[in-house]
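Presented below is the structure to which this report refers.
Note that one protein chain of the assembly has been removed; the remaining protein chains are unaltered in position.
Up next is chain A:
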Amino acid sequence: MSAPENVLEIRNVAVHFQGRAGLFGRSAHTVKAVNGVDLDILKGETVALVGESGCGKSTLSNTIVGLQPPTTGSIRLGEDEVVGATGRALNDIRRKVQMIFQDPALSLDPRFKIGAAIAEPLQVRGIARGKALKQRVSELLVQVGLRYEHADRYPHQLSGGQRQRVVIARALALEPALVVCDEPVSALDVSVRAQILNLLVALQKRTGVSYLFVSHDLAVVRHICDRVVVMYLGRFVEIADRDTFFANPKHPYAKALMAAVPEADPERQRNKEGNKERYILSGELPSPSNIPSGCAFHTRCPLATDICTRDRPELTPRADGALVACHHA
């Protein structure tokens, strides 16, 4: 037994989607959504996964919870290998990892009352019945800041923030070790966002659950996470502890993200203007079916040189512990 304990170990995971074959029998292009990533998550830790639309965040999330088989690689949850698991083994694994999606409206069946939605995973696994089930549902509702009376409502009778609480209650029903949160607050209003973030933090303190928290909002990420992973076109380009990352992001893409996120403070935001100029990226994210050679970021990178177009930089450790994949950072 080695402390501290990993709840998740990902090794060399790739997820490629086969595109349809082109006209005249030309070879199909492959979408390399996730392209060989390694990651450990500790018990009780929150790791944030950030990056632009299409970089592979949701694909990796789906793969971790077993909704999307990887093309290669291994995913271990505690003692269990997720990849290739079937039947009972898969069922057991699914209990340990849960997912919260961006849009609470889409993750709740409009025909089921809230109470039934939360009870379902408990019933399916025969964990609780009758009075005990009712009791557990009630506990879960209270845990996420709702009341037992909410059990009798339908999703459409709740606000967006309340619905997301229900989704969280449902995810927690089986006491998972890891909850993958894919943009859990992006669809919510600012005032409601704070409630859900507070709730996620409080639940972690109480239960020791780990989170993989997917987000593009760096202010939220800084608030909630212990470690940051930056993804670009299917690969990790920087991994660092929160304070290290926010004090000194190193990969030019990480710097560009940081410069691009507007801060809710006119003084600071306008002061960083001069600084920002250098890091406003030109161009847009290339297609994951046609990933640039060498460093995939070289087409937009202000530091790129010849070597960047040829050799792909590996993640290498820096003095402060950050892992960075860049020839020049």
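Here is the rule we use: a contact is a pair of C-beta atoms (placed from the backbone, for glycine too) under 8 Å apart; a residue touches a chain by one contact, two chains touch by 3 or more; residues count from 1.
The rule is simple: contacts and distances are computed from a predicted model.
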Inset, instruction - From the list "ABC transporter permease", "Phenylacetate-CoA oxygenase subunit PaaB", "Peptide/nickel transport system ATP-binding protein" or "Lrp/AsnC family transcriptional regulator", give the UniProt name belonging to the chain omitted from this structure. - result: "Peptide/nickel transport system ATP-binding protein"
Legend entry - Touching the absent chain when the full complex is considered, from A:I64, A:I224, A:V237 or A:V324: A:I224
Legend entry - Touching residue (missing chain; options A:I64, A:A259, A:C301 or A:A329): A:A259
Inset, instruction - Consider the whole complex, including the chain that is not shown, and state which of A:H16, A:H150 or A:H216 touches that chain. - result: A:H216
Inset, instruction - May I ask which residue of A:H150, A:R242 or A:H327 touches the chain that does not appear here? - result: A:R242
Legend entry - Selected residue (touches chain absent from view) among A:Q135, A:Q269 or A:T305: A:Q269
Legend entry - Hidden partner chain, residues of chain A it touches: 52-53, 159-162, 189-195, 197-198, 201, 216, 218-220, 222-225, 242, 256-257, 259-270, 276, 280-285
